[in-house]
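Here the structure comes first, spelled out in structure tokens, and everything after it is commentary.
Partial view: only certain chains, each at its native spot in the assembly.
Naming follows writing order (A and B), and every chain is counted from residue 1.
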């Protein structure tokens, strides 16, 4: 079978990982990589096998042999590059957040439909075995109803030049939330800026869902410790997920508390505590699974697990965060 | 020198620890302990050396030989018991939170003044070597300006019958904040109830101080993990404090980020990373230090480190939390 020919635009922090993983996929032939910086191109020549290496993305758009483009540039350039890639008839894998506004995201979705091309967003966490295992745990009936989701995603830096800490770090949690629980009803953000005095560096994001399910996400560029920790509480079981741990990242706790509802007078909570299960996680890089899924969707013309529509929802959540910060109150999410 | 004669009212969870530690202080003779429950009194007889053991606090108030009373009963009973103890001419050590309202707290402070008696509140953390060491670190000039305080104080249960999770767990942090940083300018609480559907079981508390110093406190009765963790960030150093860790609880990080302010155009943060220092902590029980301080204040007629006025501030912060919850917005703290 003919190999798909691909290109990668953007060789900053994440792009080289995309290149490295595409090189592992037998169905793919990477034919071009592109970055605006000459130095990045020179480094690429020293690191990667021979292919076109250019500072001009037009060479990629103009090349009719190229089937898909993966875009890993700064957010502010996503819209234009993705639009031109789709316009030139290429499938697109776009990094997150997808665009700087939902109107741009919608235009990309429409364009992809029109051109009959795959538009996928790089929500890598959805392809991690950890999130797949967590999804199964939550969907299991004996997890009970989900009560809360609490995420701490903090470290020292890296300050971004074009976005604040919410746009930088929260898309990870927003994509996970959309995947596991769908859209919230309202969003409320409290945040502060201490070093730059311009852009948020610390933020706490509240999300309310129906059925009294609530989420809290703490993002920060000013923590001495790097923490990537999520707690999910259900009425019957609870989950902790420590993404920094070198092993045993996920723990499923047979722990719960309940109230004897028939009993009217005395307040009597009952605690249940059982074993903890640590599921075995695949060692496969989530990014490789993501890229394989992209290739699969192109070949079979399938909607990706992280489609343009999913990317749009994450952008809408980020816009709601901005709105909440400006209005200094809870805003509804539509 | 004559020994001080003391009594302890309340032998629930905390009271027996108070008794056990008073028994270690040579200057003190414990002459009476009291609990409303006959079973608690019977257990006390099996555990402690001989002294009066009674279900009737009046026996204590009526005993003119008794110099001080330590009160470790449910919060709702604090005011009346403390008032009667002061009225009967005894020094009082009162557990936290001091009372259910600031007006009650003020009455106790006035009464203690009138009777010329010591009124101390059991803000035990202030007497822990950990908080003493943190205070010194923060006050050191090379810590820089303090930027934020972030506390996570969560576990599974124990649900309290007379107070919600904020009144149960936040007084620890509020007393630490008052000790280290004084009073905030505003308080904002977001919270939810999932099991009891009546009282808050999860809450996030925001406190703003002057100079852009911000605090966030996460309290919960619904976490599968017990976490007692505080991060404090300064412009030059940062502190982590893990109170669950069996050792190495406090770490001082030589870490910071700064922005070259003269440089106008490009956003250029500079990161500094150095050694971490773990200070040696005394193994002495903080409660023993607290009780010794109480005895010292009685003997020397000194104002305690955790005076009635300090207890009042904590109650005022709790009242502001209640107000924020009712009004669903940030409220100013006066």
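What we mean here is this: contacts are C-beta pairs under 8 Å (C-beta built on N, C-alpha and C of every residue); 3 or more make two chains touch, one makes a residue touch a chain.
As the structure is a computational prediction, the values presented were derived from the model and not from experiment.
Within the whole complex of this structure, the shared sequence is present as 4 copies, and 2 of these are drawn in position.
Rule of thumb we're sticking to: only the chains that are shown with their structure count from here on.
Subunit A and subunit B have CA centres that are 40 Å apart. Partner subunit A is touched in their complex by these residues of subunit B: 147-148, 150, 152, 156-157, 159, 161, 188, 190, 192, 194-196, 202, 204, 206, 212, 214, 216, 218, 221-225, 231, 233, 235, 238-240, 251, 253, 255, 257-259, 266-267, 269, 271, 273, 329.
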